[in-house]
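The other protein chains are all here in position, but one chain of the complex has been omitted.
Chain nomenclature is as follows: A, B and C, assigned in order of appearance, with residue numbering initiated at 1 for each chain independently.
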Amino acid sequence: MQLNRDELLGAYRRMKTIREFEERLHEEIKTGEIGGFTHLYAGQEAVAVGICDQLTVDDKIVSTHRGHGHCIAKGCDVKGMMKEIYGRAGGLCKGRAGSMHIADLEVGMLGANGIVGGGAPQAVGAAIAARIDGKGRVGVTFSGDGACNQGTTFEAMNLAVVTKVPAIFVFENNHYSEHTGDAYAVGTSKDIASRAEGFGMKAWRANGCDFFETYAAFTELLEYVRAGNGPAAIELDTERYYGHFEGDPQRYRGKGELDRIRAERDCLKAFRARVTGAALLTDADLDAVDAEVLALIEEAVAEARADEQPDPATVADDVYVEYY
Amino acid sequence: MQLNRDELLGAYRRMKTIREFEERLHEEIKTGEIGGFTHLYAGQEAVAVGICDQLTVDDKIVSTHRGHGHCIAKGCDVKGMMKEIYGRAGGLCKGRAGSMHIADLEVGMLGANGIVGGGAPQAVGAAIAARIDGKGRVGVTFSGDGACNQGTTFEAMNLAVVTKVPAIFVFENNHYSEHTGDAYAVGTSKDIASRAEGFGMKAWRANGCDFFETYAAFTELLEYVRAGNGPAAIELDTERYYGHFEGDPQRYRGKGELDRIRAERDCLKAFRARVTGAALLTDADLDAVDAEVLALIEEAVAEARADEQPDPATVADDVYVEYY
Amino acid sequence: MAIMNIREAIVSTLHAEMERDSDIILLGEDVVGGNGTAGGPEAIGGIWGTSPGLWKKFGPERVIDTPISESAIIGAAAGAALSGKRPVAELMFADFVGVSLDQIWNQMAKFRYMFGGKTKCPAVVRLVYGAGMQTAAQHSQSVYAMLTAMPGLKVVLPTTPADAKGLLTEALRGDDPVMFFEHKTLYGVKGEVPEGDHRQRFGEARVVREGGDVTVVACGRMVNFSEKAADAVAKDGIGIDLLDLRTTSPLDEDAILESVEQTGRLVVVDESPPRCSLAADIAAMVTERAFTSLKAPPAMVTAPHSPIPFARNLERAWVPSPQKIEEAVRRVLAFR
Partner (left out) sequence: MAIMNIREAIVSTLHAEMERDSDIILLGEDVVGGNGTAGGPEAIGGIWGTSPGLWKKFGPERVIDTPISESAIIGAAAGAALSGKRPVAELMFADFVGVSLDQIWNQMAKFRYMFGGKTKCPAVVRLVYGAGMQTAAQHSQSVYAMLTAMPGLKVVLPTTPADAKGLLTEALRGDDPVMFFEHKTLYGVKGEVPEGDHRQRFGEARVVREGGDVTVVACGRMVNFSEKAADAVAKDGIGIDLLDLRTTSPLDEDAILESVEQTGRLVVVDESPPRCSLAADIAAMVTERAFTSLKAPPAMVTAPHSPIPFARNLERAWVPSPQKIEEAVRRVLAFR
């Protein structure tokens, strides 16, 4: 893998944008202005970016309840997202979606999903469409270690294998589904990916806190799938830095666990160390990105706060394209 | 495995009863007197009997749309079943169930099921109950090669592994789900059992047209599960002699396929050859059983035809135990 | 005009529309049939025979046999629809919404709204429904009320070959998710079908007959049963306005109200248990909007609050019968 300077800067910018988006949301939520459930993606950035950076706008992704990272990585407008989470009229989905249902079909992001496992078959549908279109496009679904226990996820894997479509199953194993550990909830002889193998799918595994490892594994996988070999899966070992949702007291964590994963398993730190170590980028390059990103998030919040609320008279609009 | 004379005769009687029940139904259905869908079990008898003969009444089984064999093997009253299929008042379920929903909880038969995959989680529930009761009982689900693609079946396997309950997954691979072959519809790196292994379950495999092989494999499995080692699975290679349901023209079969499987893969013939060959039973012993069975089925049909129809005034009875 | 039955109308419409629009794809269990067998693809189609020849003509990329995985079937249709295709997903029995409801209700139906009106999900789900073939409790249900209740879905129930063509064409050219119900006892019903392009707008009830004394509203097989009841009371000079809803969502409220304003008497016939039913829906709507026109309380002819039994005579007792419809007509007429 040879990423050029722009690609490296872009990847870093996207990971950093996700991180700061989430860190800032964590603060904003305390103000009480943001309602509903918000599930933060901080910690898992290398997965979303390592994967989406290799996709085109015509490749489709289907996301989860923890979708901000996938959205940003796939190219959703950050300000539109912030407004959406604030429930504003200018939100990416006019305030109807909130954190849990953000979608932007124009960038190939078919939707976050409040139903765990809900997206997996949809990615197979996107892959069915992609195969017909014949341009080597793929349909990607992100699933957590919890979501991999839903019947829909299994059915989707089987359907993808049977139909041999270019569907990709990305398992983000952050080791928790809500308050329960994967050690408890995932019945397996080995890991999640091995269940995909049980369906006859080729599977990759990588350290999801390492951008380069994730990127490289996915490069191989994507080449395999784009070449028409049928579906594939990848399991990424990753970490979430915050609670399941904002408000979670996280008493299930081990002592010092959060400090440890922040210290040892931080994709941003690892990225910086690697690219500066190899003299691909300088600290100054990255600091400049950091500053830009912080400014962007600052603006996004300011604009979201200033944006107007949706018009209540529109509450029942847009249920149908046409309803006679 | 040492089965004594009575056990051998009993096993043969049950297999033969299933076979003749089905062969006769195949004829009866042509009269037009039996409505709805009837899925015949003929050909798969060694599976139902090889397994249920090792269960007690307190062990529970959950069956499928192709349930007659499981019912008979688990001890349901054959005449009550025939009346049920005829939709008569004296049917095992008062004519409400028909072929597809026969149940008899008194013999631990929790129900045939019209929903493919519907029963698997229920067997896990029976196993949860069995573990609490602490008497080494098990919950068994039968699933076809088609049913093994339903999300519920996967969820049930995972739940059983996670909770380590004495649930047993019996996969009857008769190579067809309706008109589609398992070669097409089952995504797998190897076979159905290997998917159970992917969940971390111990799995057995056997020739489901051979009573003795099925019996022996299940003996091992049952010992393992009763000993508290958690769930297990077994895949049985078997054949169905009739169409998916009565009326199916079976154009998906290969040329001569039905003749071949009747000739080469008949559990009754194989049983007879084996026990007479080993001088455990004589042809006369078995012929006597055949005659008894034929008489029983004859009576069952006669009584079913003679039985009265349910009283239409009862159509809405028994929806609740109590509805105020 | 050609004479054909409902099954043929559906098959020929699928052929014609798939030819016209290469975005239309079909998926379901045994929609090809024979895959993975010695007989090979299309050795035999699905059990309802509603997709023959499609695989041969349009190939395996557009006509897709699936494993028994209804959630994945509907979910794949949803994802394909978001990706520019017009999928037709088949549920062999409508009762299987039990294993796939989330993808219908929480996914397909909600995308457009949740995503701020910026997308569409033009998927058609074909559901084979209804009692009358002794298919018992889990294969005989009429789940249209449940889906009618769900914002975002359109619910369609043809009762004639012409409408089967017109409504299916409309479904395939529209941009919203459509639940297309096919009554298993009606596939053989014959009738004239317009040649060429024939679209039947949703939300326009079919006036089956006009009689002026009592308004009878029905859908699906109950339309045919209501005709029998109308014939029976006609002998006594009683005239029925019979409306075949064609679609329950959208609902042709105007046609119903117009008739009730004349007759003052309403009977709603619904092949389903009574609670939160389409019968109640229509009776309540009419009462709210045409209260002063009503000369009698709207009567609801439904099945009892019970699952559907297997035995032939029990099933007959469960399904609303022409006799029960006739009784209801006479009851609302006798009301003073």
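To be clear about the criterion, a contact is a pair of C-beta atoms (placed from the backbone, for glycine too) under 8 Å apart; a residue touches a chain by one contact, two chains touch by 3 or more.
None of these values were measured; they are calculated from a predicted model.
Partners of the chain left out, restricted to shown chains and counted across the full complex, are A, B, C. In the complete complex, the residue from A:98, A:125 or A:139 that touches the missing chain is A:98.
Annotation: of B:18, B:46 or B:62, B:62 touches the absent chain (contact as defined above). Mapped onto chain B, contacts with the missing chain fall at residues 60, 62, 91-97, 101, 103-105, 110-111, 113-115, 118, 120-133, 139, 151-152, 155-156, 158-159, 162-163, 317-324. Touch with the hidden chain on the side of chain A covers residues 35-37, 87-88, 91, 95-98, 100-101, 113-117, 146-147, 149-152, 176-187, 244-245, 248-255, 257, 309-310, 312-317, 319. Although one chain is not displayed, its contacts with chain C can still be listed: residues 71, 95-99, 101-103, 105-106, 109-110, 113-114, 136-138, 145-146, 148-152, 249, 251, 272-273, 275-281, 283-285, 287-289, 291, 294, 296-300, 304-307, 309, 335.
We take it that only the chains that are shown with their structure count from here on.
For chain B, the chain whose average C-alpha position is most distant is A.
Separation between the centroids of chain A and chain B, computed from CA atoms only, is 45 Å.
Centroids built from CA atoms put chain C at 39 Å from chain A.
The set of chain C residues that touch two or more partner chains comprises 66-67, 69, 71-72.
Counting only residues that touch two or more partner chains, chain A has 151-152, 155, 158-159, 162.
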